[in-house]
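One protein chain omitted, others in place.
Chains: A, B and C, in written order; residue numbering restarts at 1 for each.
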Amino acid sequence: MNKLLVENTDGGSVAVHVKNVIIGGKEKVVISGPCAVEDYDIMISIARKLKKLGVDIIRGGAFKPRTSPYSFQGLENEGLKILKKIGEEVGMPVISEIMDTRDVEGCYNYIDMIQIGSRNMYNYSLLKEVGKTNMPILLKRGMSATIEEWLYAAEYIMAEGNKSVVLCERGIRTFETYTRNTLDLNAVALIKERYRLPVIVDPSHGTGIRELVTRMSLAAITAGADGLEIESHIVPDEAMSDAAQTISMETLKTIIQNVKKLNIDFS
Amino acid sequence: MNKLLVENTDGGSVAVHVKNVIIGGKEKVVISGPCAVEDYDIMISIARKLKKLGVDIIRGGAFKPRTSPYSFQGLENEGLKILKKIGEEVGMPVISEIMDTRDVEGCYNYIDMIQIGSRNMYNYSLLKEVGKTNMPILLKRGMSATIEEWLYAAEYIMAEGNKSVVLCERGIRTFETYTRNTLDLNAVALIKERYRLPVIVDPSHGTGIRELVTRMSLAAITAGADGLEIESHIVPDEAMSDAAQTISMETLKTIIQNVKKLNIDFS
Amino acid sequence: MNKLLVENTDGGSVAVHVKNVIIGGKEKVVISGPCAVEDYDIMISIARKLKKLGVDIIRGGAFKPRTSPYSFQGLENEGLKILKKIGEEVGMPVISEIMDTRDVEGCYNYIDMIQIGSRNMYNYSLLKEVGKTNMPILLKRGMSATIEEWLYAAEYIMAEGNKSVVLCERGIRTFETYTRNTLDLNAVALIKERYRLPVIVDPSHGTGIRELVTRMSLAAITAGADGLEIESHIVPDEAMSDAAQTISMETLKTIIQNVKKLNIDFS
Partner (left out) sequence: MNKLLVENTDGGSVAVHVKNVIIGGKEKVVISGPCAVEDYDIMISIARKLKKLGVDIIRGGAFKPRTSPYSFQGLENEGLKILKKIGEEVGMPVISEIMDTRDVEGCYNYIDMIQIGSRNMYNYSLLKEVGKTNMPILLKRGMSATIEEWLYAAEYIMAEGNKSVVLCERGIRTFETYTRNTLDLNAVALIKERYRLPVIVDPSHGTGIRELVTRMSLAAITAGADGLEIESHIVPDEAMSDAAQTISMETLKTIIQNVKKLNIDFS
């Protein structure tokens, strides 16, 4: 893989701007919020807490890719509208997943960063479509994608002109069943050593176990991650999806405080 | 997974009709052709050979999902038009992969069966869209999809009203690197024992090695597969993609002759 | 891997003799019996049935490698003695697993073929030790061993002088959890095409599901396997281990009858 856009051979980090937030700069970035946007009231109370804790970007799923067609599929456009309102009220950028090429154009009005989910990492039509926008893109690694395929997926977006791509490692599928996925921090270290796209880590999907989120958040930052995407909720056990891996506001507070204290310098 | 549409608890096989071809009936079905539609001349000469050998449906990729954005992406709509012309001239149904929800409607005019590729098995927007048509769908297993996720992907299509779904096992991603994928015939046996959707096997992607295609084709039929999808070419080494796993017309002839001789009865 | 002993470049099959049974010759070989030797009475009644059905070699575990140290570990030497007695009474060769280098020498008196289990495929001390004997060896593939590593394990035995090695594919560990393992028939086809060691298949561990054993047994033979190792019991549900994948004598009869009817000729 020579001369790819993902390589940026001048050695500088290609920081990505999401409104006033910079991913890939000196400060570590925390994206947090519930798996799914449930309703305005819950969402605004979560958002106010997140703001107070120093979270940078609010996440909330509106279009939810679920294994079964009979599971809750998200509030869809209604969810995006709630997110937009929330973001404006608390003054924070918002991110949400888009799954259909036909929804890309419409989402500009509602969200500040587009998330490409793990299941759609190989959806090259979608990658090309978001590559034609000038929105920042969070590209999650496919659940069994090699690092090479993942980088090429970023290349699909960048080849269309959009250079604002942030990678997100979220655990890969292995034989291990104790944890939901195997968080691959090797991939993070490798990308920081050899590529210059910002990369963040999702320890929620990466472990699937609430008790492991703190340790793996800090390990991710130590390995070189530029930030974290963490599922949180004011009442984790009542989250409509992914409850087992969703952390409380108290745990999130501990993580953010510790992230600030970590001061690793590999140079 | 109780009471799903994929279960069809009355025990009968849900045969799927593609024009005059029946998949899931008594006769085994062979789908063959090159990985990619290259041009009309090559395609018509391949098609005439396939017809003579007793192949049932012609395959040819028009939209090609490739790991790199810089690899040949297929002839796209031009490829579909060539396929349509070929199909009419030789009098055989044609199948091709569709990757974008926006291309679903247009494809009715050109092809007789829609293929959902491995990379798009989790593309639920696409599954729902083809579920709204009355086209027969060939649903390839995601390269690391569990059998359960694959069946739920079929359920996504069927829940929208389209019951004409044929599954296609095409090898899964494992630690083994000698072969391109690990062909999972357990999955075929399991589906035939417990579910009633027709299931065919792609030994080309399932092995990635030309010399193994004959043996694995026959093993697949013996395990219970309702048919095969095999990449073939008149000059395999000149195929524009997947040459290493593409077989010649002579090998295809051997396979078809042997498939007819196999007469397994498990009852 | 050039010039290895496993390659046998003169193209002939290296048949392995186990008393009067030939593995890797024209006839397909069936090894069967319970997972563990439980007691003499059960074992002799199973053995008489197996003899009547045309099974070639009796299997029964005496040393049982179990995940937990608190699970039944086998009858050990007592089990080997029972096996010997059974073999003599019914006039059939017997095979059992040996796990410790210190047990290799002693086992000559009791069994006719040594099985190296999946967990010990990388136990090079044990491989070298059995390589110094002139006993036929059944070498099961490690649960996550690459084909290359497996062939090198055979090479470890052969490099010590013992050329009587039969490979046994028994399923590999993948992300799939519906089946116990993923039976890798690609590996069988590959070995038959490129190497000349006999290879048999264990569809019991390869699937973990009793209902799939018949289909996968026949698929294995069709892919080129020289024989089968199948767990069977007169009362499968009462087997002390691996009950879920153990088949009845009736099912075994069906398999053997169908194996004889299969007549695949790839030449």
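We take it that a contact is a pair of C-beta atoms (placed from the backbone, for glycine too) under 8 Å apart; a residue touches a chain by one contact, two chains touch by 3 or more.
No experiment lies behind these values; they were computed from the predicted model shown.
**Student:** Using the touch definition given at the top, which of the shown chains does the missing chain touch?
**Tutor:** A, B, C
**Student:** Please output the residues of subunit A touching the missing chain, sorted low to high.
**Tutor:** Touch set of subunit A with respect to the missing chain: 144, 146-148, 171-172, 174-179, 182-187, 189-190, 192-194, 206-207, 209, 211-212, 214-216, 218-224, 258, 262, 264, 266.
**Student:** For subunit C, which residues touch the unseen chain?
**Tutor:** 65-70, 99-102, 119-120, 122-125, 128, 143-144, 148-149, 152, 155-156, 159, 173
**Student:** Touching the absent chain: which residues on subunit B qualify?
**Tutor:** 144, 173-175, 177
Following the convention adopted for this analysis, only the chains that are shown with their structure count from here on.
**Student:** Does excluding subunit A break the complex into separate pieces, and if so which chains end up together?
**Tutor:** Connectivity check, subunit A excluded: one piece.
**Student:** Subunit A to subunit C: how many Å between their CA centres?
**Tutor:** Measuring from centre to centre gives 48 Å for this pair.
**Student:** Listing for subunit B: what residues touch at least two other chains?
**Tutor:** Those would be 144, 148.
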